[in-house]
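Here the complex is missing a single protein chain, while all its other protein chains stay put.
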Amino acid sequence: MQSQTIPNNLKISPYLVFYVMISMQIGIGILGYQRIIADYAGHDAWISILILGVYIHIVLWMMYKLCEMVNGDIITVHEFLFGRFISKVASFAFVLFYITYLLSFILNFIEVIQIWMFPDINNFAFSVLFLLLAIYIVYGGLRTVVGICFFGTILPAYLVFTFTFTLKYADFTHLLPIWEHKFTELLQASYHMSLTSVGFEAILFIYPFINQPQKSKKWAHIGVATTTIFYTVLAIIAFSYFSKKQLENTIWATLSMWQMVQFPFVERFEYIGVANWCLILLPNICLSLWIASRLLKRATKLKQRKGAILISAISVIIVTFFEKGVDIERFNQIVERMSFAFVFVYVPLLYCLSLIIKKVKKT
Amino acid sequence: MIPLSIWDKFKKIKNDDWKSLLKLSTDFQSTYYFNEKTNERFGFHFYATLVDEQIIQESALPALLTKKFESLDDLHRIVPIADIHILKNPRDIEQKLLNGYVLVTLDSDKNRFGFIAAQKEIVRSLSQPEIEFSVIGPKEAFVEAIGQNLNLIRKRLPIKELISQEYTVGKLSKTKVAVLHIEGITNKDNVDTVKQRIKNIEIDTISDSSNIVELLSDNSNSLFPQLLDTERPDRVAAILAEGKIAIIVDGSPHVLIAPTTLIEFFSAFEDYFLNWIVATFFRLVRFFAVVFSVLVTPIYVAAMTYQYELIPPDLLGILVTSRRTIPLPPILEALFLELTIELLREAGARLPTKVGQTIGIVGGIVIGTASVEAGLTSNVLLIFVALGALGSFTTPVYKMGNTIRVLRFPFLLFAQFWGVLGILFCFCILIAHLLRLTSLGRPFLAPIYPLRVADMKDTLIRAPLQKMYRRPHVLRTQKPKRFNKKKAENPKDIDE
Partner (left out) sequence: MKKWICVICCLFILTGCVQKRIIDELNIAVATGFDPDTSDEHLLKTTFLMEIFNKEMSVENKTVTTTGDLRKETLYKANRQAPSPIVVGGLRLTLYNIAIAERGLTAYVDAYQRDASIGKRIYFATTDSNTEDIFKGEYGPQGNGSFISDLIEHNIDYGDLPKTNLTLFMRDFYQEGKDIFLPHIKKINEQEIELAGISLFKDHAAYKILPSDKLFYFKLLVDRYSRGDFSIELPDGEKVAIQSIHSNHKYKLDKKDPTNITIKIKVQGNIKEYSGNNIDDKKIKEITNFINKKIKNECLALIKSFQEDNADPIGLGKVYSTKIRNFDYKEWKEGYPDLNIKVDPKVIILDTGASI
């Protein structure tokens, strides 16, 4: 079993995992998850978020167990369980996973910008500029990337308060009667919530870079719990703000709620909100890029600097192929299935498998 | 390049021949005298412009002429000057002479050289700090002479742990650079890094400490200064006590401080002389002013060019009316005004003080009103630009003020391209850049990132002095505690 040794001055403090969790989980999905889950579980869908939240905690616990077992990242886990070759295959799979992940952020953000701000923004130029910035950050190493996660959480945190504006129009009776839907419907909503909630699997890759990873466990769970609660509250606000059929017609419920926010100096807050998303998405893109390039380096000995550029170039090329909103919709479904399969199915399976293999190896 | 090549030749030439090379300079003087008692011939060699002739005429020469002078060892006995060296190596001669020593040669003792210190110190008298002026607090500022600057600091920190180590930097300028730290407090790694970097400097001349800043910086391509410079001895003393390192450069009235953080550039030292609530308020005002200064014109451009929906309806009328007659698009209008302000500032800075002030005020009023009346710029923007300029002048550190002023232009460009989105994008770039910056390898954004709540006491707020009983965590000092917190608090119950 070969585990990487990372110099101490490149490691991150355990509490920073909290910010990594939050910033990775909150991405583009939050802008409109309310409609998707309400399609399946109506006004009870907030329960689905809580159900998923509990499951996320279990999966996160398994992830930590896996990493602790080998004191390394998931590639080391694969190497330990299945040997060298499979681990290489797995790294390539994860590289692909993170490239699609990264693409889904860029594509969806461009779509949001096109609809809410500039219908004619050039998606090539935008993605190139955005990725150049991401490369610049990735070049600074994981500490800089995590720094972006930190600021991507702290600075836009004020946005939480803007939702209090919508409380004036909220009608909480919309949530009644509670638990009107079948449990299977709730589970279905949970499944469709999964794309919005993933991101915390980054821990599988940054684990070796955490200083005293034992201590970070607490922070990771607090971070995940925070996002779950935030999602739940936001969903409740949205359900009480929109009537049911209205929500069905609202693609970006979160953004639409901002349309009620007004300050003496800003008439239409949604523009500021959309622009702010730049800062919220940046950590997602940077960390995805970092993980993808890191894995590429581990698998092929390609320098991480070059890997980052290569991955960005591929992403830009793919972005230019997407033109219609329908394509993006379909792409999102693929990403949803993929991330669900990886995070919520594969990782628990791997965990069970690891238990068995460990037993077998002992005897 | 003469002095450099001299010693290569010296290896071959005889001991006495060094004179022929130095004699190229007309201010090099070389005279011979005979001692009255022993009748020994001795030589006096010095640069007339470097030595204080009063010392030679009143103390050195009379003693050598009248008292018994047999060998060079007698120098210590007969000359009433403490700084006397006797060296054997002819290679040291030039450096000593250039440092203001007088070389004494004795015909009977040709293998050794005596040196008497007779430096002429042309020192400017102490003056008030000009850039970091404060109404309250000490009024003395550093001068150009390194000795005097050291004296100013030592007077404020009369402890033996204050260590000063001197280096010579610059192949031609031979500038003296002193590195100061307090032994037992300052982190050793930091001290070693500074020393190592100073030793590694490869340059011909150093004109000011700003050159050292550029050479020591972790990223010299950055817009942000990564070493703090100050002209206040009180600030240097306080910061040394905090566990940082001071670098004094001969010939520069600005002392450098390392490592530093972004926040430090926004704290005036006067803050520590004011009540902490007042100081905190001022700091917040300053911070707001800086953010406002950077963002106000870009936001104007963004709202005017793309997102008119952002403007409240009551304001819309004012803005539309003010822009009605203006032929330029908002970006050019903004650039025009910003550049005008920069021109005024630059002109004011280059001209003598009194003329400069007049230019600033008259130019500002005349050009501003005239351009509004001529319909070139809108009066609303004029207010914004003027306020923005004012805001940029609130930074207590001059160099940061310059950075802030330049910083506005990339924001303007991005605002022109993508409106509000562009501003946020530029902001992301700024944050990414600041995150990557380090000062002596220590994060530049500390204590915000990495977050140290305990260090936040002296950032945007200025906590009471007694609450700041710990040295900044980011410095990793050897003694994290400044003083005993319990003793300082002195808790008393009612009516005791």
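All chains are identified by letter, namely A and B, in their written order; residue positions are counted from 1 within each chain.
One rule holds for everything that comes next: contacts are C-beta pairs under 8 Å (C-beta built on N, C-alpha and C of every residue); 3 or more make two chains touch, one makes a residue touch a chain.
Everything quoted here is computed from the prediction, not taken from an experiment.
Visitor: Which of these touches the unseen chain: B:I56, B:L319 or B:I448?
Guide: Within the whole complex, the residue contacting the unshown chain is B:L319.
Visitor: Of A:Y169, A:F183 or A:F265, which sits in contact with the chain we cannot see?
Guide: A:Y169
Visitor: Write the list of subunit A residues that the hidden chain touches.
Guide: Residues touching the hidden chain, for subunit A, are 115-116, 118-122, 124-126, 128-129, 132, 169, 171, 173-174, 176-177, 180, 241-246, 248-250, 256, 259-260, 262, 267-268, 270.
Visitor: Just the residue numbers, please: which parts of subunit B touch the chain that's not shown?
Guide: 303-306, 308-309, 311, 313, 316-321, 323-324, 326, 329-330, 413, 416-419
Note that in this section only the chains that are shown with their structure count from here on.
Visitor: In angstrom, rounded to a whole number, how far apart do the mean CA points of subunit A and subunit B lie?
Guide: Taking the average C-alpha coordinate of subunit A and of subunit B, the gap between them is 46 Å.
Visitor: Using the touch definition up top, name the residues of subunit A that touch subunit B in the complex.
Guide: Residues 13, 15-16, 113, 117-118, 121, 129-130, 133, 136-137, 139-140, 144, 147-148, 150-151, 155, 264-268, 271-272, 274-276, 278-279, 282 of subunit A touch subunit B in their complex.
Visitor: Okay, in this complex, where on subunit B does subunit A touch?
Guide: Result: residues 306-307, 309-313, 315, 418-421, 423-425, 427-429, 431-433, 435-436, 445, 449-451 of subunit B touch subunit A.
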